[in-house]
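What you see is the complex with one protein chain gone and the rest in place.
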Amino acid sequence: MLVFDALLAGALIWLAWQATHTPGLFRSVISFIVFGLLMALAWVRLEAPDIALAEAAIGAGATGALLLSALGRLAVTHEAGTPWQERPDLYFWIPAGAALLGLLTLAAWALPTPGLGDDVRRVLPDSGVANPVTAVLLNIRAFDTLLEIGVLLLATIAIWSLGRMPMPSAPAVRSPALTALGRVLFPMFVLVSAYLLWRGSHAPGGAFPAGAVVGAGGILSILAGAQPWLTGGVRGPWRILLSLGFATMLAVAWGVMALGQPFFAYPPGLAGLIVLVLELAAGLSIAMSLVALYLAGQPPDHWGPEAARR
Amino acid sequence: MSLANAIGLLCVLLGMPFFFLGTLGLLRFPDAYTRLHALAKTDNVGLGLVCLGLAILSGSLAIGLKLFLIWVLMLIASATGAGLIGRTALARGMKPWGL
Amino acid sequence: MIYLVLAGVLFVIGLHGLFVARHLLRKILSLNVLSAAVFLFLVALARQAEPLDSVPHAIVLTGIVVSVSTTAVALALLVRLSRPRGNNAAPAGKESR
Partner (left out) sequence: MTEFLSILVLLLLANIVVGLARVLRGPSAADRMLAAEMFSTSAVVILLLLAFILDAPALLDVALVLALLAALAVVTFVGRAWSELEIRDGDGTGGDREP
């Protein structure tokens, strides 16, 4: 397997170089998508199936769609001259890069090996779930997850504040296969996502991949010409749904404080239920946020035929 | 090694050449249309044989069904993708090789 | 450990791209490569612990979602930047098609 690792590492380095340093923006974007794909394999080799799942769902799905449609919307994709600035400054970068690499290696060497595995294993029975990663995310370090959902919400707000959506949302090419694809696959996305959510309590899975999969399904159905359900209207249910994850997590955190527990310390016995509720809320919010992020602007209040084609 | 295992391994092994030939086609064929053709063989037959072989090797119905689902999903993606790319390429005036 | 070295090399490549790339989209890609390198570093370190440490895994999972949201915001800004205000560069006819 050492050969496998070396080959994978070489391919990853080459793809990263392609993505950042070769002419042709489209080539860079494709290289980056393949980079994400191979990163999923690297996570598998590093015994992190949870991250592989998230990378497959978010890296290969959502990021690829975001990059490709942003590329399509750029007014000018032609790069003048080299992709680099005037002089690559090799005299600076080769020694500086080598020094940086050396320092990083030294730092990695000097770090004590993290040993929280035992601690997690000790408190796992009380956390309400059997998968340690889910336990860390939604129970032990739920504070981090709260902030993460907050970042997603903030990103949506930032994008909506940039103004209206910059592009037509209907597909540029009409094809019966595309419409059929959206109709056939969207139920599959929901099904797989529900499966991942259910798996999350005892095996790799959980709210993040599940939400990302539904979000990708939403993006796919928008691409297939479906009218997006997301509207920018003040009264619509979507604003509530977008903030559901953040609101639920805060409510739970304060709720347990009212019961006399510390912030995010769930009362024993209720932990399993609380984690399940949080997962559902967070998954829904992540899915909605991904669709909102993909639209790259505030959607109109009403989706008329002219709004979709504008 | 039991007979089922041998058959499973044989299926996986039979699926492999399709991947190598797919890459060969991707590299050697003259235009996008012919490359679509090479790719379809990989997605349909290659993946199908590997999934079938692994399903036999696993000996479990649940895993077998999941493998079948993966194959069907890739079939849908590959067929639609090939159709879309071919149609768009033709509409944009890309001339097929040899015409 | 190959993956630690890989993380270091990817870090340097991403940093270099971030500094010298001319097009903003390429800078965004470099930023993503850079964050992938950091994630890889964390998980490769966690792998060496015994038993397997799941805290870095959870943190990286969080980080992946955060990096997607920053990428999305950056891309939305980039699309706004690339269209001149008069909106003459991209012909109006193409937009209404």
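By written order: A, B and C. Residues from 1 in each chain.
Just so it is clear, a residue touches a chain if its C-beta (ideal position, glycine included) is under 8 Å from a C-beta of that chain, and two chains touch if they have at least 3 such contacts.
The model shown is predicted, which means the values in this text are computed figures rather than measured ones.
Q: In the complete assembly, which of A:153, A:213 or A:253 touches the absent chain?
A: A:213
Q: Tell me, which residues in subunit A touch the chain that this view leaves out?
A: 1, 3-4, 7-8, 10-11, 14-15, 18, 24-27, 29-31, 33-34, 37-38, 40-41, 44, 49, 52-53, 56-57, 60-61, 64-65, 68-69, 71-73, 76-79, 171-173, 178, 181, 185, 188-189, 192, 195-196, 199, 203-205, 209, 213, 216, 219-220, 223-224
Q: Just checking the interface: what residues of subunit B touch the absent partner chain?
A: Residues 1, 5, 9, 12-13, 15-16, 19-20, 22-23, 26-27, 30-32, 35-36, 39, 42-43, 46-47, 50-51, 54, 57-58, 63, 66-67, 69-70, 73-74, 76-78, 80-81, 84-85, 88-89, 92-95, 97 of subunit B touch the chain absent from view.
What we mean here is this: only the chains that are shown with their structure count from here on.
Q: What topology does the chain touch graph have (line, ring, star, complete, other)?
A: line
Q: From the mean C-alpha coordinate of subunit A to that of subunit C, what's the distance rounded to whole Å?
A: So the centre of subunit A lies 11 Å away from the centre of subunit C.
Q: Taking each chain's centre as the mean of its CA atoms, how far is subunit A from subunit B in angstrom?
A: The separation of the two C-alpha centroids amounts to 28 Å.
Q: Which whole number of Å gives the spacing of the CA centres of subunit B and subunit C?
A: Distance between chain centres, rounded to whole Å: 31 Å.
Q: Considering only the defined contacts, which subunit B positions touch subunit A in the complex?
A: Interface residues on subunit B, with respect to subunit A: 73, 76, 79-80, 83-84, 87-88, 91.
Q: Quick check: in the complex, which residue numbers of subunit C touch subunit A?
A: 2-17, 20-23, 25-26, 29-30, 32-33, 36, 39-41, 43-62, 64-66, 68-73, 75-80, 82-84, 89-90, 95-97
Q: Give the list of subunit A residues in touch with subunit C in this complex.
A: Contacts found on subunit A: 2, 5-6, 9, 12-13, 16-17, 19-21, 25, 28-29, 32, 35, 39, 42-43, 45-48, 50-51, 54-55, 58-59, 62-63, 66-67, 70-71, 73-76, 79, 81-85, 88-89, 93, 97, 100-101, 104-105, 108, 111, 113-118, 120-121, 132-133, 135-137, 140-141, 144-145, 148, 151-152, 154-155, 158-159, 162-163, 166-168, 172, 208, 212, 286, 289-290, 293-294, 296-297, 309-310.
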